[in-house]
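For this depiction, one protein chain was excluded, whereas all remaining protein chains were kept in their positions.
Note that the chains are named A and B in the order they appear, and that numbering of residues resets to 1 at the start of each chain.
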Amino acid sequence: MSLSRTHPSWVPYFFIAPFLIIFSVFMVYPLLNSISLSAFQSYGPQFSTFVGLDNFKNVFQDPDFWTAVKNTLIYSCASVMIQLPLALGLAMLLNRPDVKAKGFFRLIFFSPALVGLVFVAILFGLLLGARDGLVNETLRHVIPGFPAEFFWLQRYVMPALILASLWIYVGFNMVYFLAALQSINRDQIEAAMIDGANALQRFVHVILPAIKPVAGFVVLLSIIGSLQLFELPFILLGGAGPENRGLTLVMYLYQNGFEQNDLGYASAIGWILAIFLMGIAIVHRRLTREEL
Amino acid sequence: MLPHSLSPGSFTILTLAVVSSFFIFLRDDPQEEGLEFWMFAKNHYVMYQEEFEKAKDPKVNGDLIAYGAMERRLLSGVLSDTPVPDLVEVQLTMASRFFSGPIEAVGFTDLRPLLEAEGLDKRINPASFSPWTREGRIFGLPHDMHPVMLGYRADIVEAAGIDVNEIETWEDFVRILTPLMRDFDGDGTLDRYLLDLWETDYFGIEMLLLQAGGWYFDRTGAPAMNSDINIKVLATMVHWTTGPSRIGVNVPRFDAEGNRMRLEGGVIFQFMPDWYAGVMQQDVPGLAGKMKMMPLPAWEPGGRRTSCTGGTMLSIPRRAAKPEAAWEFAKKLYLGTEVAEKLYQQAMIVSPVIDNWDEDFYDEPIPYYSGQPVGRLYLELAPEIPQRVPSAFMVMAQQSMINAFIRTRRNAREAGVHEVEDVLDLARAELDAAQTLIENKMRRNTFLNPMEEQP
Partner (left out) sequence: MMSMKFIERSSQVMAYVLLTVCACITLVPFIWLGFAALRNPEVYFDFQFIPRVRHVQMMAAPEDSELRKVWTAVLPSDGMEISAAAELVGADLVNRARNEHLIEYRNGKVAWDMMSLQYFRRLLSGNEFPFVRSFLNSVFYASVTAVFATLFCAMGGYALAKFEFKCRTLFTRIVLMALVIPGSLLLAPGYQLLFKLGLLDSYWGLILPGLAPAFGVFLFRQSMLNAVPTELMESARIDGCGEIRLFFEMILPMVRPMLGAFLLITFLGCWNNFIGPQIVLQTPSKFPLAVAIAQLKGIYSTEYGLLMAGTILSIAPVMALFLLLQKEFISGLTSGAVKG
C-alpha cells in the first residue's frame, strides 16, 4: 500500500471536509455534551438541575436498570448461542458443492432482514396471538396437550423476542458465514478427506480456523446489535410489558429520556451502555488479535 | 457522478433521490387555518364531527392521533417547542407525564382564573377536577366522571334463573354466580369465566382498588402502595385469578380476539365505566339486547357500589396560537347540553356538568342494554364516585401494582395457596417493595422536592 504524495496539499482536506464537519457537529459535539448533560437532572431540553454523579448512582440503584441488564444479556446470549450456530449450519448446508440454486436459497433466507423491525413487531404481534396466533395453532397441532391459550406477549416475552429475532437474523448472519466458507480453498478440505479426517475433524481442523476471522466479526456484530435491542419489544409489547419482562437497556434509556423527559438521566444510561460496549470491543480485539 | 460508476440499482436510488426531492420541495404542506384540536379517542372524534363542521369562526380541525403518538407529540410540543394544538384531550395517565417537572414547566394553561371568573367551577362535579389539579392550578376542563358498573350477559345469567338483585357484595357475587362457569369442550380448562380481571390489565385492578377506598397515593400525594386496603384488595384479586377459586379471565379491550370472546360468552361480567359501555356497542354489536348493567357488588354490606377509572381533560397548551378562541370552543363543547346529549347517546358518557343531570335523555331505554336507562343508572351512582389524587408517578405506580399482582399470584401458585387469608402476607411483601421503589424514585426528582436539601 502506498500513499499519494504528488497532490496539492488542500486535496485530502477537501475530500474529508464534508464528512468531518457533519461528524463533528452531529457526533463529536453531542458526545462531549452528553458528558456534561449526564450530570444534570432535566425535564425536556429547557429545564435542568445540577445533580453531579447522582444520575449514575441512581441508575445503579434502580431495580428496573438491573431488570433491563438481565433481559438484554439473556437476549444477547441467545442471539449468539442459538442464532449463530443455526446460521453457520445453514451456511454449511448451502455451501455443499452438490447443492444447486444457492442464490435462490440465499435470497429467501436473507429476505426477513429487509423487513424493518417495526413491521416485524406488528407481524409477530399477530403471529404470536395467545389464542388464534399461527404459532400457537401450529404448536397445538404438533404438541398434544398444548394449552388453548399461551401468552407469548404477556408471560413468555423473552422466548417470543428470541423467536422473532431468529426469523430476522439467522439468514442475515448466514450470508456472512457463507461468504467465508466460499473463500475456503476446496483443495484443503479434499486433502483432509484423503487423509481420512471425518466430518467433525474436518470441521474443527479445517473449516473453523478458516472462518475464524469472519466468525469473530459476526459474533461482535451480534453482541453489539443485540445489546441495543429496542424497537422490536417496544412495538411488540407497547412498552416494557408486564413485570418489565421486555425491558431492554435502550428501552430503559428511551423511557427515561423521552417518556420521563429526563435527558440527563438518559445520557448517563447511554454512557454506561457505551462503556460496556467499548469494553466488549476491547476484549474481542484481545481475543481475536486481528488488526482492523 | 457519471453513470458508468453506477450500477442499475445505485442509479435507481440516485434517481429516486432527485425525483422525490423535486416533489417534496414543490409540495406545499397543508397550512390549515383555524383551531387545531387533537384527540386520541376514536369515538370522541366521530362524535365531535358535527361540532367541528358547525364551527366557522374560527374553523376547527380535528385530528385523531394514536395514544402513544399523541403523548410523544404533545410532550415534544410543550417541552421542545415543536408544533402544539390549540386544544387537546389529555387522558389521565398521559397527563401524569406533564406533571413531573417544575410547576412552571407544565405546558397547559391554568384555567382556574377563567373558571372562577365565569362561575363554571361550581357547575361541575367537584370530584372531576381532582385529577387535573396541581398546586391549586387547574390544567384542564373535565370531560367526564366515568362511574363504573358491571355489564353482564343477561341472556346467560337469566337463562340460569339468577336474579342479580340478590347480589349485594362481592361475596354474594362469587357464591351465586360461580355455577355459571363452563368447560364446554371438556379439556379441563374453563371456557366461560365470571369476570374480566387479569394480572396484566390495570382496568379491573384500579377500579377494585378505588371502590374499596384504596389508591396508589394518599391525600397528600405521598405513595401509599402498601396500605391495608390495597393489600386486602390485591389478595382478593389473586384469590379470584388463582387455582380452584379462579373466576377472572383476560379479555383484552380494543382487540378483535377479546371482542370475539365477549361475543362467544367467554366472560359474563365486565367492568363497565360509562365510556366502555359506548365502546361495547360499537365493537361488539352482536351482543345487542343481551347485555345488562348492575352496580358493582360492594366490598361489604352497605359499601360503595361504584368506582371510577381513567378520565380525560380538555386542555389549552400554553403555546397555543389561539387560546381565546380555544377557550370559547372548549366551553361550547364540554358544558353545553347539546353535546352532553350527543356524548351520552353516541358514547354513553355521562356529563360531569351538574345542570345536565336532570335531562330526560338519560332516562331513555337503551336497546343494547336490554332497555335499561343506563345513563340514569350511572348518574345515580355519581355521588359515590371516589376522588383521585393526581401524581407525576401515576404510570410507575400503575406498573408497580401490576407487577405486584403478577408476583403475588406467582408466589401464591408456588406456595399452593389461593385463599385470601393465605395470600395476604405475600401481597404485603410485594406492595412493601413497590412502596420503597416509588418512594425512592420520588425522592430522586429534584423538581418536585425543590426545598429538600441533600444531607
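The rule we apply is simple: contacts are C-beta pairs under 8 Å (C-beta built on N, C-alpha and C of every residue); 3 or more make two chains touch, one makes a residue touch a chain.
All values reported here derive from a predicted model rather than from experimental measurement.
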{"item": "Shown chains that the omitted chain touches within the full complex", "value": "A, B"}
{"item": "Absent-chain contact - pick from A:L53, A:L126, A:V204 or A:L287", "value": "A:L126"}
{"item": "Residue touching the undisplayed chain, where the options are A:A130, A:L237 or A:V250", "value": "A:V250"}
{"item": "Those residues of subunit A which, in the complete complex, touch the missing chain", "value": "1-9, 11-16, 18-20, 22-23, 25-31, 33-34, 37, 45, 90, 93-94, 96, 98-99, 105-112, 114-119, 122-124, 126-127, 132, 134, 137, 167, 171, 175-176, 179-180, 183, 213-214, 217-218, 224, 227-228, 230-231, 235, 249-250, 253-254, 257-258, 263-264, 266-267, 270-271, 273-274, 277-278, 281, 290, 292"}
{"item": "Residues of subunit B in contact with the chain not shown", "value": "1-2, 4-10, 12-14, 16-17, 20-21, 23-24, 27, 29-30, 42, 63-69, 72-73, 76-77, 80-83, 184-185, 191, 254-257, 259-260, 263-265, 283, 286"}
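Keep this in mind: only the chains that are shown with their structure count from here on.
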{"item": "Cα-centroid distance, subunit A relative to subunit B, in whole angstrom", "value": "36"}
{"item": "Residue ranges of subunit B in contact with subunit A within the complex", "value": "68, 71-72, 75, 78-80, 97, 100-102, 105, 187, 189, 199-200, 250, 257, 395, 399, 402-403, 406-407, 437, 440-441, 444-447"}
{"item": "Parts of subunit A lying in touch with subunit B, wherever the complex brings them together", "value": "41, 43-47, 49, 51, 54, 58, 61-63, 129-132, 147-148, 151, 154, 238, 240, 242-244, 258-261"}
